[in-house]
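With one protein chain held back, the other chains of the complex are shown just where they sit.
And now, chain A:
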Amino acid sequence: MRARWLSSLLRMARPPLVLGVVVGVVCVTAETLLALLLVRVASTSPLGLVYLLGILLVSYMWGLPLGMATALGSALAYDLFLVPPTHQVTLFSSWSWIALLVFLVVALLVSGAAALLRSLLLEADERRCEADVSAGTARLLLRAEQLRAALPVVARRLAQDLGLPSVAIELGPAGGDRRRAALPLSDEGARFGSLVVPADLPQATLRRLRERVVPSLEAALVAARGREAVACALAASRDELARVAEEQAALRRVATLVARGVSPTEIFNAVAGEMGLIVNADHTAIERYEPDRTVVLMSSWSASSGGGPPPVGARRRLHEDGLSALVLRSGQTGRIMVDERTAGELGRWARDEENGVAIGGPILVEGRLWGVMIAFFRGVERQPEGVEERMQDFTELVVTAISNALTRDELAASRARVVAASDETRHRIERDLHDGAQQRLVSLGLQLRMAETAVPPELPELRRQLSHTAEGLALVLEDLRELSRGIHPAILSKGGLGPALKMLARRSSVPVDLRVGVRERLPERVEVAVYYIVSESLTNVAKHAHASLVDIDVHATGGRATVVIRDDGTGGADPAKGSGLIGLSDRVQALDGTIEITSPAGQGTTLTAVIPVGDR
């Protein structure tokens, strides 16, 4: 507050010279009058000091020359009115001139000191002002998010604080001309910009700017530039971190799907989408190579919804100049510019009129080139970076998913083959028994009965023995029939599920309420599985459940055969204990089906099996 008041006082322009003369005369007159008053109470000699006040004021306000004139005037007045004899210039007449000389010297010194004080105070104020300006500039520059945006504000502030008509701070090469002076701004000798001010400023102001404003401005600008660079680097590394985190999250999502063993199709879709977002592509696709130089689209994704992608499973011929062919040839990641020449390659899903950049990564499954992952970027001027590396992470997940699926399919196929082979063998044994041993035994039985009738009546013992043998043979036949029914139900092949299940129901010791909703013949493996599920369940119910009724519902709808078997028995069955049920479970799983048993104690047992019917 005080500093500002002082500063405004100091900054006041010098009053006009005439006023200074008037003030000097007035001061000398007033001081003389005051001294004349004082002389009555004090001695004459110290009264010369009274004149110093006026000299001080005039020197301070109007400078040294007028101050000196005032000093001379004061000396004359002092001599005339106060040094006896009064009203007479004594300078050359008496020894009093010594006192006058001393007075004059002191007066001159005071006027010099006052003028010096003013200039010192002015300079101190300027320095303080410059320090304020420099601090303010530094604050503005260092707080600014963007240096360039802050420069005009800083320049305005400089102009205001330094009282200049216009100031501009320009980065880059010098921008001065005839009307504007460019003061160089440099960092360790390297010029990085200019402080541009009007060319017609006084030399002193220019020097002051050059010597005292420019250095602090340079320092602040260098610091601000440094700060901006650090902030940029920080922002870049933050963006990079965020990108890495996003990518990791996307990879984790896909990896979770892979680990959950969802279908490859789902994984392909997830990979196409996630990868498209991560590498910022316009389209992505996964294609599978076929032996006949075609590719099949496994999945595709588009950033925008315009133009539906071709259906999954669409097949197209390899385009020799295209990306898929390039990756197939090289077995490596490839990048092509998509233009009129190659547009047809991607035209199906990246529309024909679009030019751009396409990047493809090979998908190698168990050493074989399985397919290609493609990312398409619209616009040829854009050269996406780092796509190949990031694509690789996704490709590896796809490879894992495909390998898993292959292994799973192979396992399932192998289980299905084992079951089918075992069914086939049983079927054959049953047929062999039927066509061979059973027919022979039946024929033997008939022959025995003929022999029996041919025995003469006088040989009753022989007749009895033959009859006995025939009965034994009939029992053997009965056993054999039971055995072959257990090996394979002939009725199933002949009549299908309905008659076969009705036969089981009829033979069950526990009454069965059977509903069969199967219109046509199902694949043999499914019929056999359903038959054994029902057969095994009925055996279990008869053995363990103490049930009075079994409810069986079998129906085939929507590509699946469903079997629900419910009894009203004691429940509490443990599927792990019944080896028959484990065998059933294996059989159902081999057909990619599910089997589920709930058996709460006291509430009966319910078995539910669902088997995909699939192709015949």
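Assume a residue touches a chain if its C-beta (ideal position, glycine included) is under 8 Å from a C-beta of that chain, and two chains touch if they have at least 3 such contacts; residues count from 1.
In this section, contacts and distances are computed from a predicted model.
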Assuming one chain is omitted from the figure, identify its UniProt name from "NAD(P)H-dependent oxidoreductase subunit E", "Dienelactone hydrolase family protein", "Response regulator receiver domain-containing protein" or "Phosphonate ABC transporter, permease protein PhnE".
"Response regulator receiver domain-containing protein"
Which residue of A:435, A:479, A:513 or A:586 touches the chain not shown here
A:435
Sort through A:40, A:87, A:368 or A:494 and give me the one touching the missing partner chain.
A:494
Please pick, from A:80, A:314 or A:474, the residue that touches the omitted chain in the full complex.
A:474
Residue among A:359, A:503 or A:522 touching the omitted chain
A:503
Hidden partner sits against chain A at residues 434-435, 438-440, 442-447, 449-450, 453-454, 473-474, 477, 481, 485, 489-491, 494-495, 498-499, 502-503, 506-507
